[in-house]
Structure formats: structure tokens, C-alpha cells
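All protein chains but one are shown at their positions in the complex.
Naming follows writing order (A and B), and every chain is counted from residue 1.
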Amino acid sequence: MVERKEIEHLGDLVKVDLSEPEKYIKQVEQILNYFDRLDKVEFPSDDTLRTQITTDGLRDDVYEPYGDSLIGHLKKDQNNFIRAPKMV
Amino acid sequence: MNLGISAVEFVSQAKEGVISVEEFVAKTLDRIKKVDEKIHAFITVDAQNALDKARTIDKKIKSKEKIGSCFGMPLSIKDNICTEGIKTTCASKMLENFVAPYDATVISRLKLEDAIIIGKANLDEFAMGSTTEFSYFGPTRNPWNLEYVPGGSSGGSGASVAAYECLASLGSDTGGSVRSPASFCSVVGLKPTYGLISRYGLVSYANSIEQVGPIAKTVEDVAFLLNIISGHDPHDNTTANNGYVDYVQDLKHGISGKKIGIISQMIGEGVDKEVASATNTAISKLQNLGAECIPISLDAIEHSVAAYYTIASAEASSNLARYDNLRYGFDFGIEGYEFKAFVSKARSNFGPEVTRRMLLGAFVLSAGYYGKYYLKAQKVRAMIKAQLDEAFKKVDYLISPTMPILPFKVGEKIDDPLKLYLTDINTITANLSGIPAISVPFSMSSSGLPIGIQLFANSFKEKELLQAAHVLQETSNLPEISL
Partner (left out) sequence: MTKIGLEIHCQLTKLASKLFCSCKAEYRNLEPNSNICPVCAGLPGSLPLLNKKAVEKATMISLALGCTIPEKIGFFRKNYFYPDLPKNFQITQYNAYGPTSIGSDGKIEIEGKTIRIRRIQLEEDPGRLVYEGTSEKTMITLIDYNRAGTPLVEIVTEPDFETPKQVRVFLNVLADLVENIGVSDPYLEGAMRVDGNISEGDGNRVEIKNVGSFRDIEKALHFEITRQQSLVERGITVQAETRHWDEARRITVSARSKEEEQDYRYLPEADIPIVLIEHHSIEQIKMQMPESIVARRERYVKKYGLPPQVSDVLSSDKFYSDLFDKAHNEKNAKEVSNIITTDLMGFADTREKKLELKITPKHITDLADSIMTNKLTRNSGKTALQEMVKTGKSLADVISSLDLGHVSDVGSIEKIIDEVFKEEEKAVSEAKQNPDTINYLVGKVMKKTKGKADPTTTLGILRKKLSA
């Protein structure tokens, strides 16, 4: 069972105000119940699928300034700081 | 001037001076003006720049200067692929004004070959959906019947190609988002092997499984575009470095002597009768052309929908965290807010499907649940891949209907997310395992709705996959769209 409190906690984690949490409770619960079928799977191995790279394929440590002034494309104040609300 | 020609035909006609690029682009823009009010395939149309670019290319053709291989072909681009100077909204209020300061790698490669970006195509918000109904800017309609959904999430791409509003398009495919609209709109759509095409500039939704994919009228066009956009990219560490392959060459190689596996789990229960019958017709046509078809059972597919939505929602909840409206986003002042309240308020502008998936994602990643959901989903991926590897020891290709059902009406399934998720059953296998899959338009239902057939090949076997798709395309006889 997914409860209102739980949905609200999830909303808090992903930072979304849920004006109507009830709307999501039933759907999320229904989908999670469907996911529960994963519990019944017998896995032949613990392998997972990930891409791999050798260290040779990694980026060389070279400083290259970003050509364009990126801050010009973002919200900013007159001193080029990005503004955020107070943290409390 | 026929806007219904293929991209490859356009190139040869433009090269020979049979058509003027400017005229073709202008005609295409007229067409958009005429039909897109009804279809709503586009979020943004970049008319002026498209025309300017077309003129420049015409001049180059006349003066016999070097021209890129696209010769100014007008393309639509799914609006979750970054284009410098043109808005990239992801069909979301959160990015309604966002202009990326850079081109995605696929875009810069296309521009280098003188392709023209005519506009940005509609999608489900952040590519989450399979009907293109979940767009902040409103749904896209199926050009074959405006009451029906075009598939999704690359519905704008599929519809714009089908309705002759462009010559081809780029979509993205996380769980079938290129193949579903290709099938529903009667065009060709390819989901390439994970790592074949750069994701740099593709706005992430579920980054471990998604790829950019071409959508076009013909298999040749898809091969042509793949030649341009595929290959290792130093900006994306997940791209493979497997040398250059020419997908156009030997495209008509045929299918004689090849083996095709019919995936039992994708053609039985729950498949629409007309879809099943079309698939059987396709199989017998391929047999007639020299292929041997045998049934193949992949029982891991039973777990694929649960695994797919676990992974996709988990990754979505993390990938979409950056949209907090501080650095970019819609106009919304910070004054009077505390940080958490501000961010939560701003983010309440995500649509319901995105919100649902973020909540689900947060749940499956919660402490204590990782082993129950995400880790198991990852193991399902490996299990599916292992079964596919076994299958590809016996056969060269796998076949199934692209979608188990016919296109349905707008609004019909919007309120039942799980039911909608289950229609992805045939497409998500390719995403979870990383292998390539293509949807080829094959026939029309009795009610005049398109049916697509899906072919799979093993990882990085796109060349062989396109060869088989080409055979399938040649066996079909489809009507012209009337719009």
C-alpha cells in the first residue's frame, strides 16, 4: 500500500509540489504492484549490462576554455552570479 | 513539385538541378502552413533560416562549389535534440524558452553535410509517453486519421515525415519512441545499437538505454542518414569506436539464405488480429524471397515491461532534477521564496506523466528498494541480452509486429498509464538489450490505419538489418497519403 504520506515524501525528494497527491497514489501503487513480478524472476546470473571503456579511451587532461561566454546564455545578475532563493 | 519524394531522390534531383532547393523548401513551408494546424507535428518552424540556407545552397550548386551530401534537404528534429539558436523545449513548460547554446553532435554532423533544419518536432514531454499526447504544447495527430494518435514519443517526427512536412527526421528512442510513431504513421524508423550514435546534445530521459534514431520514408533514406550521424564521438564516452561502415552500399543485398526468428512472445496473446495477420503475411513474403523462418522463444521478455519502467523512471527522476529554474527555464522570480519551496513550485509545472515517472523513480531508488527494483531490472537486461545472444547463434534476424495494436484514438488510453506502458512490450527489448531494431511500414488495416513490422539484428549489425528491412519494404504496397 502506498500512503499519502509516502507520496508526499517522494514529492519532497524530487521537489515537486503535488497539488493533488491522491491522483498519483492509485496509479503509482498499481504500477509498483506490477513491478513486483520482478521478485519472481530466477536469474541465471548476477550480470548487469554496462558499457565499458579502457583508461586509454578517457579524455586527456587539457584545459580548453569554452569558446562562447556561457553565462551570457543563463539567468544571472549584473555581476554574473546566478541568483537562488535564500536557504533558510 | 512532388513533396512525397524520398530524401535520396531529392538529393539526386537537387544535384542535377532538376529542382531548386529554395523552391522545395518554400513548398515544404507552405505545406506545413497548410496541414500543421491540424496535425501539430511542429513546436517551432524556422522558416526564414531554412529559406536563407536553401538559397545559399542553390548558389553553391550553380557555381559548382563543394556541397555537403544532403544538398539542403529539409529535416525536422525532435525537440529534445539541441539545436544552436533554435528553441529546444522538450515539449515542457520547464524549457519553453530554452535555446541551447550548442548543437547536438548529430546536428552538427547534419549541418556539415548541408542539411536544413526546418523545425523542431513535437513529442511527449521529455520523451515520456507513446502517443505524443503528453506535450505541453498539445497533442500531435496521426496524418492518416486525425482522430488517432501518431504514436510516440517522437510523434511529431513520424507525423511530419508521413505528412510531407519534411523529407526525414531525427527522433529518439528510449523504449520504442522512434519505432512506435514510424509504425503508426507508416514510415521507417530505426533504433540503432546503444553506442552507435552520439547522445551529446540529446536531452537525457533514460540515458542508459536511449539512442537518437532516423525516421524517413524509405529504408534507403534511413541508411543515408545513418551514414552521416553514426560513429564515435569524443563528446560521448558511451559511443563505440568500431570504424566506418557504409550502410547505403549493398543495401539491396537481399535476404536469400538468411534465417529469421519469429519471437513467440510478441505475436501471441494480446496482439491485434489484423496486426498478427499482417505479420504472418510479412513472414511468408520473406520466406518466398529465400529466408528461413523459425519460431524463437525469449521468455525473459515477460519481465521486460517491469524492468524497462523501473530503469526509465529511476533514470528520469535523476536526469530531470536539473530543471530547477535557477540557471534557465521560464520566467519565475525567486523573491519571497525559500530554496526548497521555490524549486518545488517551479517543478510543479512538469506534466502529469513526467511527475508520475519521477515519483516512481524516486520510489524504486529509495534506500532499501534498490535491490528489489533497480538491481533486478538491470539483471533482466543482462538476461534478455544473454537470450538474444543465444538466439542470434541460430538466426540472423528476429521479427515481430512493431506495435501489438493498431493506432488508437486521441484520449482513449490517456488515463490508464499501466495499460499504455504494456503496449511497449515489443519495442523495449531492443532498448534493454542495446540491439538495433527497425520498423518498416507494411500494410494498412481495414480501417485504413498503418501497420509496421519490426526487425531486429544483433548489436552493430545495422548494415545487415537495413538489408533485410529493404527486402521487406519492397514486398509492401502502400497507399499515398491523402491530406
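One rule holds in what follows: a residue touches a chain if its C-beta (ideal position, glycine included) is under 8 Å from a C-beta of that chain, and two chains touch if they have at least 3 such contacts.
Just so we're clear, the structure is a prediction, and the values are computed from it rather than from any experiment.
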Touch as defined at the start, partner being the missing chain; which of B:52, B:113, B:236 or B:412 qualifies? B:236
In the whole complex, of B:54, B:203, B:260 or B:275, the residue touching the missing chain would be B:203
Hey, which of B:321, B:386 or B:422 is the one touching the hidden chain? B:321
Of the candidates B:88, B:132 or B:279, the residue in contact with the absent chain is B:88
Could I get the residues of chain A that touch the absent chain, sorted low to high? 13, 15, 50-55, 58-66, 69-71, 74, 76-77, 79-88
For chain B, the residues touching the chain missing from this view: 81-82, 88, 90, 95, 98, 100-102, 104, 199-204, 207-208, 234-238, 314-315, 317-318, 321-322, 324, 326-328, 334, 336, 339-340, 343, 362, 365-368, 370, 374-375
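Keep this in mind: only the chains that are shown with their structure count from here on.
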Taking the complex as given, what residues does chain A use to touch chain B? 6-7, 10-19, 23-24, 27-28, 30-32, 34-35, 37-39, 41, 43-51, 53, 57-59, 68, 70, 73-75, 82-88
Within their complex, chain B touches chain A through residues 99, 101, 194-195, 208, 234, 237-238, 241, 302-303, 305-307, 309-310, 317, 321, 324, 326-329, 334, 337-345, 347-348, 350, 352, 355-356, 358-364, 372-373, 375-383, 385-386, 417-418, 421, 432-434
